[in-house]
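Encoded as C-alpha cells, the structure appears first; notes follow it.
The block that comes next holds chain A.
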Amino acid sequence: MAIEASNVTKRFGDFTALDDVSVRVDDGALTALLGPSGSGKSTLLRIIAGLETPDAGEVEIGEEIVTNAPARTRDVGFVFQHYAPFKHMTVQGNVAFGLTVRKRPKAEIRARVHELLGLVRLEGLAERYPSQLSGGQLQRMALARALAVAPRVLLLDEPFGALDAQVRGELREWLRRLHEEIHVTTIFVTHDQEEAMEVAEQIVVMNKGKIEQAGSPQELYESPRNEFVMSFIGPVNRLGDSFLRPHDIQILGGWDFYSDDTSTEALIERVVHLGFEVRVELKLHDGREVWAQITRENAQQLELEEGQILAVRLPPPRVFA
Partner candidate 1 sequence: MGIYLSVLVLLPIAALLAQSTKGGTAAFWREVSNPEAVAAIKLTLAVAAIVVMINAAFGTLIAWVLVREELPGKRVVNALIDLPFALPTVVAGVVLLALYGKGGPVGIDITFTRASIGMALLFVTLPFVVRSVQPVLLELDLSMEEAAASLGASRLTVFRRIVLPALAPAIISGVALSFARAVGEFGSVVLISGNLPFKTEVGAVYIFSQISNEDLPAAAAVSVLLLLCALVVLGALTGLSHRRSRHVR
Partner candidate 2 sequence: MSARAWRLGLRTVALGYLALLLLAPVAMIFYRTFEGGLAPVWSAVSAPNAVHAFWLSIELVAIAVPLNTLFGIGIALLLERGNFRGRALLGLVIDLPFAISPVVVGLALILVYGQAGWFGDWLARGGIQVIFSVPGMVLATAFVSLPFVARETIPVLRELGTDAEQAAATLGASAWQTFWRVTLPAIRWGVVYGVVLTTARALGEFGAVSVVSGRIEGQTQQLPLYVQDRFENFDATGAYTAAVVLALLALATLVAMNLLTRRTRSRTPV
C-alpha cells in the first residue's frame, strides 16, 4: 500500500510541529523519516498511524482517505521506541493480542504466533514475560506483535533508540532483511543519520516541521539541497559560506615535495586515531581550520606528525543560495 500525506499541518498550542508537509511513500518501500528532535518526524508518523489527528491536510493509505479514521481501523502496525509491551501478558499473549481482539479461533492464533516467533527468532520464549526479556528481544516481540495482524503498513518510532550500540547494529541489519522477506510498506523514524543511510531505501529529511529534502541515501549525500541536509547527513567542514566533506580533502604529502597548482598549504595541528579512520586537524595557509578524514593505511603511508606542513587538495566547495 502506498502512503500519501498531503499538506499536513499540526500544532500543539503555540508550537507548530508540522507545517504544510507532503510526503509520498511507494508501496513496499522502506523509508526513513530523519531529523533532529522537534523536527516533527514522530508527529508525522503518528498522524499516519491515526494516533494524532492533523489540523489540516489529508492522509491516504492505499488510495483510501484515512485522515480522520481512528487508529484501530487503519490496519497499521506500530512499533514504539520503548516497546510498549503488555507487561502482564506473556510473549504469546502479546503477539496474539491483535488476533485475540479480532476473535480469531484459538488454533489459528496459536499457529500464527508460532510462525511469527520463528520469524523474529524468539521461539521458545513464548511463555516468558516481558520483564524477563532483553531490550533487543522486546523489540522483536513488538515487531512480531505488529506483524501478527498482517498490517498493510508498518510504522516504527525510533525503534532502536533505547538499545545498546551493538544490539542496534544487529537489529538494523535484521530489519532490512525482514523487509526483504515481507514486502510491507515500512516507515521508520530516526535521528541517527547513519541508521537511516544504512537501512532505508528512501530518506525524508525533516527539520522544524518541514521537509528539507527527500531522496535515496546516495542522492542526499552527493546532492544535498541545502546546508541543513548537508551537515545532517555526514560530517562537514564549514568555511564561511561554503561546505566541504572531510573525506573529500586529499592529503598529497609534505609541502616541499608535493605542492602543485591545485594544492593549498596546511599545518597539521593534531592527528586523531579513531581506529579504522584517522582524523587530521589542519590549519590552512589563510588561517582557516578544517579537518580531513583519511584511512589508516593512507595515514601510515604518509607518516603524519603534528607540526608538519602539508600540501592538501581541497574539493570544489559547495555553496547554497
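In this text, a contact is a pair of C-beta atoms (placed from the backbone, for glycine too) under 8 Å apart; a residue touches a chain by one contact, two chains touch by 3 or more; residues count from 1.
Basis for inclusion: all candidates are chains of the complex that A comes from, given by their letters.
If you're wondering where the values come from, they're calculated on a predicted model, not measured in any experiment.
For chain A, the touching partner in this complex, chosen from 1 or 2, is 2.
Taken in their complex, chain A has these residues touching candidate 2: 49-51, 70-78, 80, 82, 84-89, 97-98, 100-102, 142, 145-146, 148-149.
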